[in-house]
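The structure's right below; bear with me while I get my questions together.
In this view, the complex is presented without one of its protein chains, the others remaining in place.
Every chain is named by a letter (A and B) in the order it is written, and numbering of its residues begins at 1.
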Amino acid sequence: MARANARLATMAWRNLWRNRRRTLITQFGIVFGVFMAVLFTGIGDSTYGQMIDHAATLGGGHVVVQHHELQDLPTLKKTVLDAPAVEASARELPSVTATATRISGAAMVATAKNSQGTFFFAIDPTRETNDTFGILDAEWEGEMLKAPDQAKAIVLGRGLAENLEAKLGTKVVYTVTDKDGEIVSALARVVGIVTTGAPSLDASLCLLPIDVVREHLSYAPGEATLVAVFVGDHRESAAVAAALAARVPEGSVALTWAQAQPDLAGFIAMKEGGALIFEVIIMVLLAAGIFNTLFVSVMERMREFGIMAAVGFQPRQLFSLVMWESAWMALVGLVASVVVIAGPYYHLSTKGIDYSSMIGDGAEVAGVAMAPIMYVRLYPTSGLVIAAVVIVATMVSGLYPAWRAGRANPADAIRLG
Amino acid sequence: MNELTRRSLLLGAATTAACALLPLSALAAAPRPSPESPGFAAWVMDQIDDMHRGSSSHGVLSMTVKTENWTRNLTMESWSRGEDYSLIRILAPKKEKGTATLKAKEDLFTFLAKTGRTIKVSGAMMGSSWMGSHMNNNDLVKASRMADDYSIALTGQGTLGGVAQYVFTLTAKPDAAVVWGKIEVTVEQESLLPTRQIFYDEDGTAMRALEFSDYKEVGGRKLAGVITIRPLDGSGEFTRVTYDSIEFDVDLPVSMFTVQHLKAL
Partner (left out) sequence: MKSLTMAWRNVWRNSRRTLAAIAATSLGLWAMIVYSGMAAGYLGRMERHVLDVEMGDIQVHHAEYVKTPSLYDRIEDPDALLASLDEAGLPAAPRLLGSGLAAAGDSSAGVSLIGVDVERDGAVSLVGKSVTAGHWLDPSAPSEVVIGRKLAKMLNLDVGGELVVLSQAADGSTANDLYTVGGILGGVSDAVDRGGVYMVEDAFRELMVVPDGTHEIIVRRTPSGDLDATANQVRAWAPELETKTWRELKPTLASMLDSAAGGMAAMFVIVYAAIGIVILNAMLMAVFERVREFGVLKAIGVSPRGVLALIYLETVIQTGIAIVIGIGLAIPANWYMTTKGLDLSASMGGLSVMGTTMDPVWRSAVTVDTYVQPTVALVIIVLIAVTYPALRAAFIKPITAMRHQ
């Protein structure tokens, strides 16, 4: 039986190359389709991955642990009491790469010249890296905060600094409403001015050392408004959030980036939906092309199938023969795709496409700046999905022609001269 | 608008009608150090800070605000109890009658008579202008001693309006949560009443001036009948507060300075 199958496979392989031109055209179609799928899925995978990671670093991480009411009613009164414990339990999870404790809330910042209401982030600069706080590699004048208890230090976004007419070293007084509802003011001097390129961020960014802010807000030593949890691959966010949900202290919740930033999640869902529709259209068209090829090639060979039936081939074997032809078509198509695509893919995944001239400066989506270079980088699973789709689509296209071939009978050999 | 949100020191006290009050009896009680003694400058500032301590007041004042686009006059009634509590309520114009601001400890509330609602002023709203004047909400709640925030030195003497004056320079201490670099306070030599304060940023640019004038004696105390705040940006804008009547040491219960009382008014 296995030998018979192997024979059918060999026969199908030969049949495939009997009409070289037709096969090559079909192959071309498959390569084209795979290329498009790789291009669009790859752009999506890398761009959205980049956007999510970027948004995570400026918000509360891929998964954020915070007071359960904070999302709807942001106030400095809603805190996580034991942030170090949350960090520790998050780091026990294998997919968690980093954690950071932060305080964020509303403040008024004032200089002698002007004042402005804004949102501040209080961080521990020794614990933040560029993977957890994405502005470190932005354009800096001066420097980042140095220690969590650095006295009188503040970092401002470029736009905010300009509005306050603040330069490096300028005195800034920030005023917040503390945990008890009291209004507290504190002094700081500008140690750094950062230009991120996202206009809304630059106009509001205000960074403070976390231990100093804790003291002003009368927080306990481990208290904070949020614990940001980072994972190596954003697709693990939901699993990590679910795992954390059982470990967070009472009154706190673990939200994924998508729950914490529904705007961004919506944008990505829409773009992915659009790309998917596009890919489905291409795939359906190409499947129609493959079907057409196989169907016509079977119809042409009905006489041949009739003869085969006459010499004792079972309908099942005829069916298998055509299915083998489809399978070879798909496999050869995939191999050809890999050969053809490898070069361009390498270029697009390392160099990327620079489209900064097209979108201009300061493009942002849901408050997240878009990188001006688009990379094509496929997740391994996306690659497998594309391969599986090609094989399944080709095999499905072959079903009806194969069924027709299986129905061939010896009489066809005579009738179809 | 920028001008309206600028911060200043001590201006809040103007609304308590207490800033420029000088209890003569207190002055008489404390021995006055000589101007040459090292503690003189700090002593004068403490005197100015202490003017309203422990006192309560009730008065009627008018406020004139002149900006580029409009000029308006308000008549207000004010109550204060120590440094923690004050309440100020608009009497005229009619449209805004009843609108009030309550300061209880470090909290600030605005009562909107027209709508009957009270709004608590949050930390982030501290920079907004108070009643359209050149003071902001933060000026009203700010209540620290000058000696805590500034190092004080007697840096000059001279005359202003034919009266001999001391000039003190208050340099912001490195840790003080104040936006100014320094303040120049001019005080009458004889009475030790303040006549002018000029606020500078750290670069030494004069940002605003606070002027006291029209001193008069009420109930055994001497006070400036007129206080003017001018942003020094050449715009010609100002806010001027004039006391029409004032009485001291009136009996005001703490319950007067609550949101409930605001609503009941």
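Here, a contact is a pair of C-beta atoms (placed from the backbone, for glycine too) under 8 Å apart; a residue touches a chain by one contact, two chains touch by 3 or more.
Computed from a predicted model, the values in this text were never measured in an experiment.
Note on the undisplayed chain: of the listed residues A:A83, A:L145 or A:A265, the one touching it is A:A265.
When the whole complex is considered, the residue among B:M131, B:V185, B:I229 or B:L252 that touches the unshown chain is B:M131. Taking the complete complex into account, A:N292 is the one of A:S95, A:N292, A:S349 or A:S382 that touches the chain left out.
When the missing chain is restored to the complex, the residue among B:G39, B:P93, B:G236 or B:P253 that touches it is B:P93.
Chain A residues in contact with the hidden partner, per the touch definition given at the top, are 21-22, 25-26, 28-29, 32-33, 36, 72-73, 117, 262-263, 265-267, 269-270, 273-274, 277-278, 281-282, 284-286, 288-289, 292-293, 295-296, 299-300, 355, 358-367. Remark: the residues of chain B touching the chain excluded from display are 1, 65, 67-72, 93, 95-96, 99, 110, 112, 114-117, 119-120, 122, 125, 128-129, 131-132.
Basically, only the chains that are shown with their structure count from here on.
Separation between the centroids of chain A and chain B, computed from CA atoms only, is 57 Å. Taken together, the chain B residues at the contact with chain A in this complex read 2, 5-7, 105-108, 122-127, 136, 138, 141, 172, 174-181, 199-202, 207. Across the interface of their complex, chain B is touched by residues 106-108, 110-118, 152, 170-173, 175-177, 181-187 of chain A.
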